[in-house]
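Missing here: one protein chain of the complex. Every other protein chain is in place.
Let's look at chain A:
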């Protein structure tokens, strides 16, 4: 299983990609755990290892500090903590993994939200000696808010509690009770020692009482194919392909990434906002015509009628349309340090391939990400705050709830003066 490579011949099934977001408090052992996954899957090269061994020795560490493998920028090296989202890659013969590695401290909620936005699986670390901290609850809460369907809780440093089953079980029980109030469809607990490698890649012999999979094995097996929405056809038009001359003069293709559903030639579709109904004449994939397009494929759709379709339009099925409107209700995570989100402020809002302006209506409440408490008196959202807001846009958006579709239920807010990305939004039900 620790073999290097997902090399395949053409007859073998293709390797799938899995995106994992990690969060953990400083010193929970996250860097060590990721370093161990990279090391044991042989994604670490000798020269990187040599540099880490060298640094460990210079710092007087007794053993090679695998956490140094994942410390990136100089500022972080100086401070000795991880301050930004970093992406790591490793592969087994089964899957290719992208890890979004984020710091766990509350001051970095925005980084966690960023890393979690595209993740299939969230991995939360808990220090076995400390048990469930406020931070662990926050990580689970954010994973659920960001719609990550699979949560893996690694109870780390089991070696420091004598590999005691009771310690693990107590943490598991407490965490599960708390998570029952969240929207986490799949919750798994694994007792590990990142330092010694117990239950990381192989089960090892220190915890015979544990009957589940190693972390690596779990990540290879976790079933994510059904997480995608294959029901509601949503195709945001990204770019219009229209050769001006030459042999393809008559070609009209609407290029984009399938946000949800399955499109097939012959399907009846409606183009929003015009509302015209037509059929799909053909779908061109990166290698030529395809019989079906599904997320996250990037294709060009040809229609049987010559309609006026442009970027920001949405192709869907006539009997299954997104919500259309200018009044939005959303959970927003505020990402900016220099200004708060306040009622009356306007921002550029990017949703699928459509960019509009939006004015903030009200900030209904701010959520305490540690306790779930709703503060209705806050009036504004500051850096790292998450709260429920209403927005009014200058033009209608074609959208779904984030729960139903992450691609058509998410948006970003951009400050038009600084051009910074200042807010991340997840659309809610229309009900107040």
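Convention: contacts are C-beta pairs under 8 Å (C-beta built on N, C-alpha and C of every residue); 3 or more make two chains touch, one makes a residue touch a chain; residues count from 1.
Everything that follows uses one rule, which is that contacts and distances are computed from a predicted model.
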Name per UniProt, for the chain absent here [options: "ABC transporter ATP-binding protein", "Assimilatory nitrite reductase (NAD(P)H) small subunit", "Sulfate adenylyltransferase subunit 2" or "siroheme decarboxylase"] | "Sulfate adenylyltransferase subunit 2"
Can you work out which residue in A:243, A:275 or A:343 touches the chain that's missing from view?
-> A:243
Out of A:86, A:161 or A:341, which is the one that touches the chain we can't see?
-> A:86
Have a look at A:26, A:292 or A:345 and name the one touching the chain we're not showing.
-> A:292
Among A:20, A:33 or A:113, which residue is in contact with the omitted chain in the full complex?
-> A:113
Can you name the residues of chain A that touch the chain not displayed here?
-> 4-7, 14-17, 45-48, 51, 71-75, 83-89, 91, 95-96, 98, 110-111, 113-114, 117-118, 225, 228, 230, 238-239, 241-243, 248, 251, 255-257, 262, 284, 286, 292, 294, 296-298, 300, 311, 335, 348, 350-351, 353, 406-407, 410-412, 414, 419-421, 424
